[in-house]
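Here the complex is missing a single protein chain, while all its other protein chains stay put.
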Amino acid sequence: MMRVRRGVAPVAAFVLALVSAFGAPAVPAQGNAVDEIAKYRAALQDGNPAELWEARGADLWKQKRGPKTASLEQCDLGLGPGVVKGAYARLPRYFADADRVMDLETRIVWCMVTLQGFSEADAKKGPFGGPDRKADMEAYVAYVTSESRGVKMNVALDHPKEREAYRLGEKMFYFRGGTHDFACATCHGEDGKRIRLQDLPNLTQTAGAQKAYTTWPAYRVSQGELRSFQWRLNDCFRQQRFPELVFASDASIALTMFLARNANGAAFDAPAIKR
Amino acid sequence: MQNTRRQVLKSGGGLTLFALLAAAGWLKPGDAAAQAWNKGAFEAKSLDEAVKAVGGGTPAQSKDIAFVATPDIAENGAVVPITIASALPKTESIAILIEKNPNILAASFDILPGTEPSIGTRVKMGQSSNVYALVKADGKYYVASKEIKVTLGGCGG
Partner (left out) sequence: MADPMKIRANVVGDSTEVKVLMSHEMETGQRKDAQGKTIPAWFIQNVTVAHNGKPVLNAQWGPAIAKNPFLSFKFKGGAKGDKIEITWVDSRGEKRTDEAVIA
């Protein structure tokens, strides 16, 4: 009866009053969806929560931790012990002391083991944070990558193992498998592809490859977390219904090598912010 | 004055102590943060209820309230950037209400003297909805609205 409808009337009155003042319901002059989304992305640039991870990473980097009670300040990321600035733009690369090609995360794991005394298993544990748990690794990645902001990507293929990693990564990029017979190239091998409203970068073209690689890590709004390139690859594998891409595995390094090298020449522009 | 004191005393020792400390200047600006939180308004389940709970009654529409650089489409409703600027003289407060949210009142800002009546923040939107900017200026309430569409992108990016 009247009682049931009482809740509805006041709301209707308020909205009616608003509508009647403006005439027909205000339909904003909408540019096309792509423009508005570009506006949305631009509006998020100022005040990137990634800065919170950068600050935490910078702190943790200097903290004495692990069985050896040492900090990561002497970690050699490729430009010499203690040099963080510009290091990410040269990764992945061959490291003589490990006799293998390493990306940022594998190199951090290496430093956590050799400098701080952690076991490799412990250093690789829980690399991706969630609602209950902050991941130190993501903080380290945010900090180290922030020190390469503005630096031109410059991944070398001087060493045979670097070339081998690149070739393997390229093979992986085109390898079709899984329940959907997907390859990376299925979504990222042509211009103009998209999933719902998400435009997909063409990673086989320089411009696409550059834009994609130089904007990770990023604060991923939908995750509410700072996500690294290792995370991005891991999540792609999940979406392709592939077996898990193991964190800091040779396969993950090879694929990263392929994609990082293809981004050479572009200025690194992360940590960024994405939806 | 006697009556007010009795009322204050009746409402609980904590409030009295707070008031005394504030009067004695023992509270720093940070402590003032332990102040009222309009539970009724923040838990209101309808737009009308929320507006009434902040004291709005029936606000008048105003073209002097603008959504500045606020996109029409939010790629992810978890973070929707909104900036509201009021050109109404003597703006005292700005509140943000999201019609289709389970929590309709998102925030209320007291614009203290000397502060510009413009606030930028980020809200969560559960779905495409009208967003209302409720402004109190010179003792009266005004409102403007904007529709913001919320969409989920695909995977990646």
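First chain written, first letter: the chains are A and B, and each begins at residue 1.
Everything below uses one rule, namely that a residue touches a chain if its C-beta (ideal position, glycine included) is under 8 Å from a C-beta of that chain, and two chains touch if they have at least 3 such contacts.
Since the model is a prediction, treat every value here as computed from it, not as a measurement.
> Touching the absent chain in the whole complex: find that residue among B:Thr70, B:Thr91 or B:Ser108.
B:Ser108
> Out of B:Ile73, B:Val123 or B:Val150, which residue would touch the omitted chain in the full complex?
Once the missing chain is taken into account, the touching residue is B:Val123.
> Which one touches the absent chain: B:Val79, B:Ala137 or B:Val150?
Candidates B:Val79, B:Ala137 or B:Val150; residue touching the omitted chain: B:Val79.
> Could you list which residues of subunit B touch the chain missing from the display?
Subunit B touches the chain not shown through residues 28-30, 32-38, 42, 78-81, 83, 98, 101-112, 114-116, 118-125.
> What residues on subunit A make contact with the chain left out of this view?
46-49, 51-52, 55-56, 131, 219, 224
By definition in this document, only the chains that are shown with their structure count from here on.
> Could you please state the distance in Å, as a whole number, between where the Cα atoms of subunit A are centred and where those of subunit B are centred?
Computed from C-alpha means, the inter-chain centre distance equals 34 Å.
> Taking the complex as given, what residues does subunit B use to touch subunit A?
46-49, 51, 58, 61, 69-76, 78-79, 81, 143, 145-147, 151-157
> Could you please specify the touching residues of subunit A with respect to subunit B in the complex?
7, 10-11, 13-15, 17-18, 21-22, 26-28, 30-31, 33, 36-37, 39-41, 43-44, 187, 194-200, 221-222, 224, 232, 235-236, 239, 274-275
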